[in-house]
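One protein chain is absent from this view; the other protein chains keep their places.
For clarity, chains are labelled A, B and C in written order, and residue numbers in each chain start from 1.
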Amino acid sequence: MKPENLLMIPGPVQLHERIIKALGSQMISHRSKDFEEVYEYCREALKPLFGTKGDVVIISGSGTAGMEAAVASFSKVRKITCVSNGKFGERFAEIAWRYAEVDHVKFEWGDSIDLDKVRESLENGSEMVTFVHNETSTGILNPAREICKIAKEYDALVVMDGITSVGGDEVRMDEWGVDVCIVGSQKCLGAPPGLAAVAINEKAWEFYNERVPYYLDLKAYVKKAEKNQTPYTPAVPLFLALKEALKIIEEEGLENRIERHRRLAKAVREWAIEAGLELFPRLNEYSSYSNTVTAIKMPKGITDSELRGTLRNEFGITISGGQEHLKGKIFRIGNMGNVSKREIVATLAAIESVMLRKGVEIKPALNKVYEVLG
Amino acid sequence: MKPENLLMIPGPVQLHERIIKALGSQMISHRSKDFEEVYEYCREALKPLFGTKGDVVIISGSGTAGMEAAVASFSKVRKITCVSNGKFGERFAEIAWRYAEVDHVKFEWGDSIDLDKVRESLENGSEMVTFVHNETSTGILNPAREICKIAKEYDALVVMDGITSVGGDEVRMDEWGVDVCIVGSQKCLGAPPGLAAVAINEKAWEFYNERVPYYLDLKAYVKKAEKNQTPYTPAVPLFLALKEALKIIEEEGLENRIERHRRLAKAVREWAIEAGLELFPRLNEYSSYSNTVTAIKMPKGITDSELRGTLRNEFGITISGGQEHLKGKIFRIGNMGNVSKREIVATLAAIESVMLRKGVEIKPALNKVYEVLG
Amino acid sequence: MKPENLLMIPGPVQLHERIIKALGSQMISHRSKDFEEVYEYCREALKPLFGTKGDVVIISGSGTAGMEAAVASFSKVRKITCVSNGKFGERFAEIAWRYAEVDHVKFEWGDSIDLDKVRESLENGSEMVTFVHNETSTGILNPAREICKIAKEYDALVVMDGITSVGGDEVRMDEWGVDVCIVGSQKCLGAPPGLAAVAINEKAWEFYNERVPYYLDLKAYVKKAEKNQTPYTPAVPLFLALKEALKIIEEEGLENRIERHRRLAKAVREWAIEAGLELFPRLNEYSSYSNTVTAIKMPKGITDSELRGTLRNEFGITISGGQEHLKGKIFRIGNMGNVSKREIVATLAAIESVMLRKGVEIKPALNKVYEVLG
Partner (left out) sequence: MKPENLLMIPGPVQLHERIIKALGSQMISHRSKDFEEVYEYCREALKPLFGTKGDVVIISGSGTAGMEAAVASFSKVRKITCVSNGKFGERFAEIAWRYAEVDHVKFEWGDSIDLDKVRESLENGSEMVTFVHNETSTGILNPAREICKIAKEYDALVVMDGITSVGGDEVRMDEWGVDVCIVGSQKCLGAPPGLAAVAINEKAWEFYNERVPYYLDLKAYVKKAEKNQTPYTPAVPLFLALKEALKIIEEEGLENRIERHRRLAKAVREWAIEAGLELFPRLNEYSSYSNTVTAIKMPKGITDSELRGTLRNEFGITISGGQEHLKGKIFRIGNMGNVSKREIVATLAAIESVMLRKGVEIKPALNKVYEVLG
């Protein structure tokens, strides 16, 4: 029997039974009172997760749609500084050149951001900075507060990809000075993929570009949101699921949720080190390890498909490999959403089991997990 | 007790129980073999519905996202002729000006398209024609074959909105000469909202514009589709549901499905006429009544909210009103997707009941429905 | 396409979407706090439906299990009077002979109960009377209050089958003097089949027979219910569904629910008469038509399988035929549970359509339905 699948990847995440049930609902009209209540609930419940009092709208589309909506809607700028140290940071640059000149401040995947380079770019006249808060491809948490501080010195608009941090780690848009921030439904929020929420503060509208793609025009979303509607037919089932996911977050409490994510990620890291494995990110004084996904170097003696294939086939556990040039060089364990201790011990025990069987030189280290998760 | 809701609107449509179950599934990775099989199935199963042997890709977004992807991806043109006779035809024009000069050939909502005006516009140098096959806002079916014939004379690219016809009425892209066609998941396909499929023939690529919005870049979708993947995280649950919806279509047979839609729409129309109501569209020799949605003028003696509100509250039936300036002037009954005789008789009987109670001068006319549906 | 099925039979009934969702839940331990809360809720919520302040327990089994548990648990009697005028009344007699001597006071199916015959039987020394409140096989409502009055004169225990009345029509155990009453989950409660609830008043225990079948021993159920548990593993999913069904009843309000059942049944009856059909039951001054199921004589010109088969295949509507010797002679339309006007108009319109097509001499009569349900 092929075991049922457990997703331990950095999104899409495993769905809580309540969310599956919300998803599996008969359709309702998107112009009904019922839908309006769902949308209103979602928008309001997302605000504290973004750490903002500003507007939040939801696009039926992936996180990438949210990133492009953010950049394109506010692209009445001459130059954009795109800071990257991983796949998703680079994606911002791929989007941005369609709307303005781009200065791509690019670091190696896994490296930390050198803030001086960011300042240098701004010094050269950028009016917008884009960066990724939690770089999923490498397991690094970038210094959002510090980047904002520099951007503010130059009065540049800050567009932050919070796709894999909002709802799982601390995000304080208003306090830090993030102007536009994006989150994906299928990450720390614990909902299925297909929705991107964008939080927008007042300043952003100074940069509004009316030639923004019609489908991604945040002004249209904000305007319709006044009546708790969307400009185009929304992906209704995903909104029903998102509402349930946000109710679960509310029940848990944001503080508790962030603390849980942090502790689970710490358990994974300490297990890895105790086992004799090596974490992938190269930190500097401003960066830290991600609290929602851990990237670990693939040890000698086992291939990507041996590790991940066996986990999937025998234990029903799906973890992620490295992307693009990191393929086969790292593996990644997500702990986003509604993950508990149980899934963490199962995943780490399963990895130990597979590695030991293959003769990889690691030391069983679940005791560390027991310690951290206590 | 508020009765459970039955959607008789032109999308989103009532979901079959099998589709609800597919929707309510635990998540799978979008990079898994399992998802690839789902995506492959959907793309292949959509081709006969479009009447094409060309490529089909699926965007996580509403029908509007599909419309914009079509126009923007192939916008290496100087001028676009946007033919409209209703809300959705006009939407094409709102999209198109972002990418090229627009010649809006605009008719009154409810009027038929004057083909001479289309030819005139093309004569003036357009390289693309956009139009809506089945204009949902007014219940009219536009002459796709004739418009294509004219466009071909001028070698213009034809982009057709088949959002509410594909899967419910006859669409023959390759035969008619439609180059790019869009369908929405929540209409005649019977799936939940949130996906737009775009069918593309070879010719379209001559007009590919690489500055197309990143999220709507059909080249990226086509390239990834070679491995049955999507460029960005897809709305996985909606794909699972779409697959089930397409299986139901396959089981019914496309011919039977189109025949069923036609007969149900005919029953609604003949009932309306027998009852003493008036159909809204003004046909000419090329246009016909829609086979997927019927627009009927609101009779004297009842308001929109009296009719639709009572239907919803007492019978649990949701029908549509008119949009924008037609608000209160018409009501619309959809018969898209997996609707059977039962829903039609229930809806028409309920409308009779409400109208008669309000003193509207209509004649009970279910006997006509019995005749047509026999 | 075969339309989705709508059950208009006297149980199992169509499930509300909320109940389907409750049913489709991951298992919980039947010895957990969670289950105990569910069981407690169900027992308490059932009491007002029975009209009792006494104990209510729930058996995992069909209504028949409940009937037998009631008779067997309290069978320390010499003789039982089983009053019957239909299939389910007769079932009591089939059960009762296993536990005591039986005096079967038997009337023709469809006839009303002659109370003098009941009195006569009691006069001859019975200590228990069994009867069916709402006789589903014939669509008649028996005079519970009157039977109880007579039984009380002779101090006999009253065991009433309320399987198809409790939750849909008025039942007042304590007021009327019913000592033990049974309801089935899949009838007016609107839940799926598989549970039988038994309400028991104090007097019943005087007749407790300890040789009752182990599985049907109501003393064991009552004892375990003190801790909100069941003596044997319960059918957990059915309890989850029943809880949701009872919540829906609470939200509707029992008064409203009974009123709705009565009005819907009245609409069916008046439609039948107006159409020229004939109701099956032969009433006397004490009996009345059932408010939860209507039995109508099959008219000339159509067979059972033509009527019910066509309804099922073309309209997706399932109604019931006659049972045993009534097969082909009557058809029965249930309106138990969470049925709304919509299902009634759909069913009656569909029956008209099928009968007219077959040349049956009826007169379309939905106008009567509009009047009654107005």
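Note that in this section a residue touches a chain if its C-beta (ideal position, glycine included) is under 8 Å from a C-beta of that chain, and two chains touch if they have at least 3 such contacts.
Note that the structure is predicted; figures quoted are calculated from it, not measured.
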item	value
Touching residue (missing chain; options C:S32, C:N124, C:N256 or C:T303)	C:S32
Contacts of chain B with the absent chain, listed as residue ranges	17, 21, 24-26
Chain not shown, touching residues in chain C	4-5, 7, 9, 11-15, 20-21, 23-30, 32, 60-65, 68, 72, 94-95, 98, 184, 186, 192-195, 211-216, 231-238, 241, 318
Hidden partner interface residues of chain A, rising order	1, 3-4, 6, 16-17, 24, 248, 251-252, 256-257, 260, 314-317, 338, 340-343, 345-346, 349-350, 352-353, 356-357, 364, 366-367, 369-370, 373-374
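Throughout what follows, only the chains that are shown with their structure count from here on.
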item	value
Same-residue or different-residue interface between chain B and chain C, half as cut-off	same
Cα superposition angle of chain A on its copy chain B, in degrees to the nearest 5	180
Chain centre separation (chain A, chain B; CA means) in Å	34
Junction residues of chain A, two or more chains touched	21, 24-26
